[in-house]
Structures are given as structure tokens and as C-alpha cells.
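Note that this complex is displayed minus one protein chain, with the remaining chains in position.
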Amino acid sequence: MSTAVPGPDGAVTSSSDPGPDPQSWPGLAPQVADVVRSVRQSAPLVHCITNVVVTNFTANVVLAAGAAPAMVATPAESGVMAGAASALLVNLGTVEGDQPDGMRVAVEAATASGVPWVLDPVAIGALPLRTALAAELFERGPAVVRGNASEVQALAGGRGGRGVDSLDTPDDVRETALHLARGSGAVVAVSGTVDLLTDGVRVVRVHAGHPLLTRVTGVGCSLGALVAACAAVTDDRLLAATAATAWMCVAGDLAAAAHPGPGSFAVALVDRLADVAPEAVADLAGLVAERSGAAA
Amino acid sequence: MSTAVPGPDGAVTSSSDPGPDPQSWPGLAPQVADVVRSVRQSAPLVHCITNVVVTNFTANVVLAAGAAPAMVATPAESGVMAGAASALLVNLGTVEGDQPDGMRVAVEAATASGVPWVLDPVAIGALPLRTALAAELFERGPAVVRGNASEVQALAGGRGGRGVDSLDTPDDVRETALHLARGSGAVVAVSGTVDLLTDGVRVVRVHAGHPLLTRVTGVGCSLGALVAACAAVTDDRLLAATAATAWMCVAGDLAAAAHPGPGSFAVALVDRLADVAPEAVADLAGLVAERSGAAA
Partner (left out) sequence: MSTAVPGPDGAVTSSSDPGPDPQSWPGLAPQVADVVRSVRQSAPLVHCITNVVVTNFTANVVLAAGAAPAMVATPAESGVMAGAASALLVNLGTVEGDQPDGMRVAVEAATASGVPWVLDPVAIGALPLRTALAAELFERGPAVVRGNASEVQALAGGRGGRGVDSLDTPDDVRETALHLARGSGAVVAVSGTVDLLTDGVRVVRVHAGHPLLTRVTGVGCSLGALVAACAAVTDDRLLAATAATAWMCVAGDLAAAAHPGPGSFAVALVDRLADVAPEAVADLAGLVAERSGAAA
């Protein structure tokens, strides 16, 4: 592999990056299958502080995966719950009332107890309350940040110099994601037609997933919960985020093959999350790994 | 057409009203089809401030229609969102916390930006908080008010002289709806077995829709969001409300034909909203237009 040269601002010059190398993470597929299997066997308790639009769907996705959801947002209880959970999701989709304090308390308890937590900075950028809150929470050290290209760009403070409108694909923010991951220690998982996930060194792309996944509300948000469930069963958070993304995308492809309407697709998606074979998740996800070439 | 004579209180004397005249809006059907087509093509951003029972279903209905939902209720963000949206829905189903302020901020921003907004005064009348809030918001000039006969009656301050129990059908509040529309400039859309919609001059009835639509929570509420989506693509708000109502009713009839249970009906309803042909919406809705005969 060639060596990428960081530019003056620390960004990796993409022209010197190696291309994807399927051999760069030889054991990835069986490891992904193991994560799926392990979630089903250990049924981790996933504490979700999430938005009011997707609470029900998220809980059902977590249950379908074989894990156990707990949705407690009030600061009077969120610390107790987060400290007792196997993983925590903090999703900023509809921040209201004292939910920000509930998130702070939960993150503090999770950190104190060594519980991995996932940050989903939904729609940050233009909306002021959540943008500031995302920046604050990001400083507290999530295990994984999950978002789309625009959200990852906004979390990075707009670095990259592109307008939001052009941020259509995860690869558009590849360097920003690498930079964020290296600076924070968090895995950055960028959702899109081809998902891109990185821990700052390794980069995985998931070449799976159907457009219908974007026609059902809460798929991205519940993916955040699924990432948390997977982070409960492996310390390799890039593997956890990859397994969760592969699981959702492959279940979506299987569901879409039989259900072209968004209503019945959403139902079938939950069914397939529950019954897809671990090996199928690994084999059908179109996983391609590379190394960014820029060791810290 | 005969000319109706407004009574002393401005109400139209129904005995002098003309009967429905299918020819009074000759281009209605193709215009309805155009609205459906236009929503799918332009994917308007529909900002929904709605109740906690129906957020998920409403977002999925908006997505199925081809539009994009955004659910932001906090006053810290609702103005930014409403100003950037293509249309706004304000639904009073579960007004809690600072949601009233979130609605006020959103309506102010929508008004300032020329964004059409829909008011759904859910269950006003007996419940004090929402009844006062509906009256206040109604003064701010919604493009469309959508409700059932009792809600429209309550919004009019109880004029009409009938008890709530007898307000079974939209035609029971026909004159109240006309009066409200003329006084406010808003289109008034009254849902029921036969839906009645008016801008104060034109009256449209939709002779479609299945009883199962009343066995699924959120159908009426998500119709409000669909009206908003349609209002984003045409300045004729009566046409927008008619197209949305026809879309929901025809999708409901198609779904009910194959799914007699309310659970599977709800799923199929979302599927049919997504795939029903624009011409089918127009042709199967049983649209009948008339002119009230009382020019302003």
C-alpha cells in the first residue's frame, strides 16, 4: 500500500490513498457473522434516548435483533439506566424539554461504567439547539458516531469546503470522517448508498442496502440502536458498526426483494432482521475494507 | 345556478343553495392528478408539528407520498425548520410542554416566508388548552383547516345551534364551514363519510374512503400532513386539500379491498399511497364540485 501524505491541515490527500483492498481485513466476514450471532445469544440491554418519531420502530428493531431495548430519557432516571445497560444510543432527532440533561446524565453514567455509547447527530447543521448539543456530546467520547454525509460534515465544523447540497455520498466526506475519527478516537459511520465506516485507520464500505430503506422513517435512527447493540458484544467498534450496517442493509435487500411498497417493506425489514442468517449478513453485504495508509 | 341569499348573520340559506353540479369545476380531475404527480416529482419538505401518537405514521405517510417529513417541535428550532420547509402542519392532538410556543414560532416563520400551513384542531371543544390555542392559531391565517364536523363546529365557536352529538357528517356543518372559510380566507376541509371541502365559494365533496380508515390511529392526522404536502405544489389550496383527501380515500379503498383487518390495512394503506396512479386518485375519488352561489 502506498502511503498517504497528510496535508497542511492534517487532512489526508486522497490522491495518495490506496484503493480498496478486499484483502486488508481477511477475517472481516466471519467476524461480522460472529457479532450477529453474539447479539442474538447474549441479548444485550440497549438504552435508547431517541426522538419521538422513531421510539416504537427502534424498540422493535432492537427486539428483532435479539437484544432488549430500554427507552428512558428523563434525567431523573437516565443515569441509572445507562449505568446498568450494555450500550447506549443518544439520538438528537427531536431534542425537547429536559432531554438534553437526560442525555448528559446518561452519557456520564455510561462513561463511568464503561458502557459504550453511540451518538446520532440527526439533522445538525442548520438547527441550532442540536448542533451545539452534538458538539458538546461529541467531546465526551462516543464509541461510534453515526450519521449521513451532511451530518458528519457539520459535526466536523464544516471543514472540507463543500456546500451541504453536494454532500450526497459518504465518499464525499471520507477525509472528514477519517479526520474526525483520528481526532476523537470514535468510529465514524457514514450512511449512504455505499456506507463508509472508519476508525481513522481502517475504512470499510458496505455495498448493500436498498432505496426503500430511505422511504421508511426511523431506519437510520434504528441503525444507531443496532450499532449500540453490536458494540455491546465486541470491543472492536469498527467491527460493531460494520456488522450493524451490514445487518440492516442485507435485511433491507431481502425485504425489498419481496415487498416493493414502503409499508409492507418496513414490516418485512423487521422480520428479516430477526431471521437472516449471520453468514448471509456477512456474505451479502458487499464488504470491502482498506487501510487509509495514514497511521496516527 | 340559482343564487343563494346570505341570511342576516351572513350564513347562507341552504334552501336557496344549488345542488351539486359535477360540471362546476370541469378540470378538477386532471388537476388532482397533477397535484399527486407534482408531490412525487418535487418531494416537498413538510414540517410536521404533531401529536406523539402519530409522529411515526405521519412521517411514513409523507414518505410514501414521495415528500420528505421533518418533525421539529421545540421553539428553539421550529422557526428555522418552518422557514426552510415547503409546507407546515400544526396538529393539536397532544399539546404538551413548550409545544404551543414551538407552534407559534413555526407559524410566524412560515408566515414570514410565505410557507403555507395547515391547522388540525384535534378534539377541540371540550378540552380547554387546545381549544384556546386553536382559536389563537386560526387567527394567524392557516392555508387550510382540516378536521371533523365537531372540530369545525367548535372552531366556529359553536355557531349552528346543534349539539355536538348530532354533528355526524360534514354536511351538517356545511354552512359553518362556508362561513369560516369566507371569514378567514382559509380552506376548510371537513372529514367524514363524505368529505366536504370549501374555500367559501367552491364546495367539493369526496365520495370515497372506507370505514377501516377510522380504525387506524393517525389517518386523519396524517391526512393533514398530506394536505400540507399538496399545498406545497399548488397555490390553489382547495385543490390541494381535495387532492390530499382523494389520495388518502382512494388508497384506503384500494387497501381495504384486499386487507380487511386494521393491522394489515394500515400497512397496505401506506403501500397504496406510494403506488396508486395519479389518474386513479382523480377518477376513483367520487369528486363532485359545486359553487355555493354566495360570492363574497
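Letters are used for the chains, namely A and B, taken in the order the chains are written, and counting of residues starts over at 1 for each.
As a working rule, a contact is a pair of C-beta atoms (placed from the backbone, for glycine too) under 8 Å apart; a residue touches a chain by one contact, two chains touch by 3 or more.
Keep in mind that what you see is a predicted model, and the values were worked out from it rather than measured.
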item: Contact partner of the left-out chain, one of B:111, B:169, B:193 or B:217; value: B:217
item: Residue, one of B:42, B:94 or B:169, that touches the chain absent here; value: B:94
item: Touch list for chain A against the chain that is not drawn; value: 52, 55-56, 59-60, 63-64, 69-74, 76-77, 80-81, 84, 97-98, 266-272, 274-275
item: Chain B residues that touch the omitted chain in the full complex; value: 51-54, 56-57, 93-97, 123, 126-130, 215-218, 260-264, 266-267
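By our rule, only the chains that are shown with their structure count from here on.
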item: Chain A and chain B, separation of their C-alpha mean positions in angstrom; value: 38
